[in-house]
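Not every chain is included here, but those present sit where they belong.
First chain written, first letter: the chains are A, B, C and D, and each begins at residue 1.
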């Protein structure tokens, strides 16, 4: 807790500041979304997203990235208010978001699996027709993804109850295990994080859906940064750097899977 | 699978290490709010300047009437811009500063009304006795009004303080990490595993602090109202 | 002792300590004081007689600026407040007040302070006396009213008469130019009344000016230099006690004084 | 600040629609909180043996634990409790529709009841002993003295603090989202999920909260002026 002092304003109020041609960019990472972006035990940023940003920063000589973690709502409000320049943390793209923020091209892909009881015959979202998934908070990316998928498949009707408070993964899985709901709509990595603590095992389906995740920029910033970063994202995906990171964090190559699903060309 | 004991022993040192932070986020607003609350209360009860009365009434109404999170956001995002507008850059202030400012503003308004409750119970004759022996307003306040108002208000002030202590747990929403922030961080690091146990550990720590506060205030109440009981 | 002051409305003489001119005060629609004027010279004892509800307390409270008159000029020891000009500044009120002390009809002791501290409070806080000095003064004052031995009690643990005596001691200890007494012996037995009135007489002899609201007509006659008889918010008679009490001019006062005789119930 | 005013306007109806649930939740909770506070406060003031100590300990306990934790506890406890009563009183266990509203009311009422207990106690103690005594001297029972003489004075003295806690409770209902009770603040937050206009949505909610609170404050002022008229000068000025 330090009141570091208030220096007289130099040039602009934007969170970024330039010094000898190198522009400092304040990146904020979501604090609560392991393994994508989270705070480690000491409160420092960590996760796949951080490694992605570091890889990009290495390539960009005229920018220097600074990182901090922040709570979900606060980070989003902070970007809009110009307190931070950019936000990363497994955010999906929606038309409404595209209006409120500048969005990067997808730097990663997020895949959904269904977690179902071992004896279940459910293997895909189509199999869930007329059935239910464990409740999801509307602010969760999974909600965006499943609603998106349902729009693309108007003939499939799945009950997606919403709640106002996100339960732990463990609880959601418990609720499916005891039959309250039919499936948990979750990524395999997230399931893997808790599976040892369950005391029983569940079936994880193959990937049922996926979507790209993007970086959110303050809308009032120029497009230079976005363009420069986008260029590097493509380059780093193509040269396999991101695939290495993906293997390191998720034990799989998200980019290869995305190519298979047709999400990435 | 980890046993609850293992989980608790893993997070306990970290939680304890964050106690000073929590206490700081509690102590600063408490002390400041006592001062500002008294000022607001004075403006309301003295009813001396109509404009001042109305300004204070609106301020109290605003900070009591709007959700804390909105106040925190307004301070966290709005204040730096305001200060920037008058020519200072405070972008390097830590989140804790904003949290303390927002809490102080909010608590002051509740405090003002609690103090007003005590003041209403005050016998006019006591105030007049003070004035008649030549006390200035400040002297009368310090020697007559404050002690007797506090006597009635103390129980309620205690409760405000206890609540502020517990509400420090909101600080993590803007990144000021104390006990609750740390607990949340651990929960998310562990993908929600053992959430109940971690929260429970934090709750026990809060409980101990609150109980200490409660007991201390109860002793103070007894001492401050000793002039009432039958002498024994 | 000091000479009699002229009747109300005249110019204050040089030795005038308290001067009240054209005092008016209403509570809501009730006019409580209707154009009251009088002067008191230094070292004088002024007694105010009058039936219950005639405005005596209100007048004392106005002199101590606890009540804001609707109009009128009140000056104490040369510090003058003109209430016709609107609300006076608190600083001036304070300056004026510091020349007076008041014994309240309801005593108004500080509930949260012991007897001793009730008396020392004004000495240490307002007059900035050292605490030993204040203690000594307070003990003297308490002795004068027979309250030695009760120094450490809280007011709620005192009998009515004891509270009244502490309240008198508190005013005496301040040693101001003017003391305002509101029925200072109402709760006292004849013995104590004597003692307290003697103490008051001693203090008056030291040149302290006193305004005493009282129902003890014999005290008024024996001790005071001037007597005012009030009724319905007006001064009905005003003059030397020999004149006012022994030769009342108005029927109202005659009636009032006659009731003293009827006191014998037979 | 950068605010999406269009969104604020278009989102307002959604937020307002959630106001009734917030009001019902707060009124319900306040009612039970008062009942709880009167029982605890009464026990402690009257020094009812055992009960006074018990309520003191319970209240200290309740106040020592963050409301969030109490709500979470209820959240986890509800399914068990409901399962326990399965079949009783024509209720069947439906895990998808658990009675979380009752749990929220219970948690809020106990939590605020513990605080309001102290309001009751402190304002009762502030009443001059002479008031009780003269009521007794008239031959009143304790209850009559309380109802006719003391309670009306307590109401006046406790008004600022009661208003404090009612307002606090009103806003505190937002935590009920933890037990999946839909109320205004969370409704506002969720309505902003698509475009992340959280601040805007929060401000919408804040405006409505503020209006409600202003109404409560106005009401409290009215009560003060009628119940507390004996404290006010008869339209007179005092220096």
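By definition in this document, contacts are C-beta pairs under 8 Å (C-beta built on N, C-alpha and C of every residue); 3 or more make two chains touch, one makes a residue touch a chain.
All values reported here derive from a predicted model rather than from experimental measurement.
J.: From the single copies of each chain shown, work out the full complex composition and give it as a label formula.
T.: A x1, B x1, C x2, D x1
Keep in mind that, in the parts below, only the chains that are shown with their structure count from here on.
J.: What is the set of chains touching both subunit A and subunit D?
T.: B
J.: Can you figure out the chain closest to the middle, judged by Cα centres?
T.: B
J.: Which interface, named by its two chains, has the most contact pairs?
T.: Ranked by contacting C-beta pairs, first place goes to B-D.
J.: Farthest chain from subunit C, going by mean C-alpha coordinates, please.
T.: Relative to subunit C, the chain whose C-alpha centre sits farthest away is A.
J.: In whole angstrom, what separates the CA-based centres of subunit B and subunit D?
T.: 19
J.: Distance-wise, how many Å sit between the C-alpha centres of subunit B and subunit C, to the nearest whole number?
T.: 46
J.: Go ahead and note the Å separation of the Cα centroids belonging to subunit A and subunit C.
T.: 82
J.: Residue numbers in subunit B touching 2 or more other chains?
T.: 73, 77, 81, 123, 228
J.: Subunit D: which residues touch two or more other chains?
T.: 1, 199
J.: Provide the residue numbers of subunit B that touch subunit A in the complex, in ascending order.
T.: 1-2, 14, 21, 24, 73, 76-77, 80-81, 83-84, 87-94, 96-97, 172-177, 184-189, 191-195
J.: Using the touch rule from the top, collect the residues of subunit D that touch subunit A in their complex.
T.: Listed in rising order, the residues of subunit D that touch subunit A are 1-2, 4, 75, 95-96, 177-182, 186, 189-190, 193-199.
J.: Taking the touch rule as given, give the residues of subunit A at its contact with subunit D in the complex, in rising order.
T.: These residues of subunit A touch subunit D: 73, 76-77, 80-82, 94, 96-97, 99-101, 132, 137-139, 143-144, 161-165, 175, 178, 180-181, 220.
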